[in-house]
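Here's the structure, in structure tokens; my notes come after.
The complex is shown incomplete by one protein chain, all other protein chains being positioned as in the whole.
Here is chain A:
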Amino acid sequence: MLPIVLLSVFGIVLLFLGFLKSKAILLPATLLFLLVAGAANFLDWNKTYLYFGDMLRTDNLTMVFTAIILGSAFLVVALSGSFIEDEEAQPAEYYGLIMFALVGAVMMVGFQNLIMLFVGVEILSVAMYVLTGSDKRNLRSNEAALKYFLMGAFTTGIMLFGMALLYGATGSFTLAGIAAYAVNPQTGLSLLLYVGLLMLLIGLLFKVSAAPFHFWTPDVYDGAPTVFTAFMSTVVKTAGFAALFRLLSISFVGVYEFWWVIMAVITAITLVIGNVTAVYQNSFKRMMAYSSISHAGYLLIGLASLGAQTKQAIVFYSLAYSVATISAFGVLLLVAQQRGTQTISREGATGESFDSFNGLARQNPLLGFAMAVSMLSLAGIPLTAGFWGKFYMFSTAVERGQIWLLVVAVLMSAIGIYYYFRVIIAMYFRDGVIEPIRVAPFYQYVLLAATILTIGLGIAPGLLQGLF
């Protein structure tokens, strides 16, 4: 509750700060605001409250997800310094919109009522449409924004339709009300419930870019400015999965028999499409787009085999994934800025291909190390957080006895190693430009912190346990 209020106020304050002549204050101010919101988030620790006529719930799970979202946002904003140096940039508006997007994300995490879910999704999405198109002079950015908006608006419609059908079937918008209706599938439930659930799922799966609703992802991730790609692939995904988990685990446990097959098939398709297509990319940024699809697949395993471990698995996985993704994008941001030219070829911007990472580890050991650790984590190699993320996900599948899903996931992880290691090979084993990349000290600390977090969680994954 407090984070929502604070973030809304801070967003407006940031817009007004934009009137100041100096833009220098905006970045530290945003970071400070995020810290304050993050701290306020934990004030209600170990207590459970309902707000807004029981439409929003704060409990430990909400707070943990909110913390992951705010932490990811903090890292993204901290790495955005070079992006806003541009003359044409409008940092006040960007940061303001980020604040509003976070309000939406926090609502999606804590909703108790479908209306609240819808409002949260919309607040988040509208802000993201604008941010995607924020690089006004870049044609691809504009294209991405338009695509994202058109397809996003369309699926929002489907989602809303689904909610209406659910209301028709159950007479209630609240999670508890739907759960009370769906608890006894033997008595014959209304067909509207099933159709409504499917439509609602389509809307949310679109947001987390699960196949076959993923077609917007590569173009939008590729076209959007890298900072906002990082934001999109972490905050939006975490919020989306938090919402899916809350929805399925509270309201639709009763009809698990109905939806688990659908979810399992979607999981398998997502894993295969994400991983196999990523192999063929020449642009690192596009590869990361497909990688984000594949990670949606791993996260979906937890939902398709919903059980006692799922909560743990999704929290851990989203954290591991977010940290690794952000530091990868953080390195990309520097590389693309200093090694690339602004010309854009069919393969994407020149600084974003795998080749532009050649020899990076020799000139910039720290950047190389940060990137290597995040690639290892995304590939799920032990001693990184990503390994335990996969481990928890695989455990949920074993617990439910879904061995075939597990086999698909294992094969796809092996494929994943191929494309993640292309970056490591380029950085460590190939020779490239001699000139080192200049990195601001603050930027280094942020990358280092993210790297340490990834390794720390890889060595002691138990740290997160018992928190929620």
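We adopt the following convention: contacts are C-beta pairs under 8 Å (C-beta built on N, C-alpha and C of every residue); 3 or more make two chains touch, one makes a residue touch a chain; residues count from 1.
Basically, contacts and distances are computed from a predicted model.
Novice: Name the absent chain by its UniProt protein name; which of "Fe-S cluster assembly ATPase SufC", "3-methyl-2-oxobutanoate dehydrogenase (2-methylpropanoyl-transferring)", "Sugar ABC transporter permease" or "NADH-quinone oxidoreductase subunit M" is it?
Specialist: "NADH-quinone oxidoreductase subunit M"
Novice: Determine which one of A:Tyr317, A:Phe394 or A:Tyr443 touches the chain that has been left out.
Specialist: The missing chain is touched by A:Phe394.
Novice: Using the touch definition from the top, which of A:Ile12, A:Leu150, A:Leu191 or A:Ile425 touches the missing chain?
Specialist: Candidates A:Ile12, A:Leu150, A:Leu191 or A:Ile425; residue touching the omitted chain: A:Ile425.
Novice: Touching the absent chain: which residues on chain A qualify?
Specialist: 308, 376, 381-383, 387, 391, 394-395, 398-399, 406-407, 410, 413-414, 417-418, 421, 425, 428-430, 460-462, 465-466
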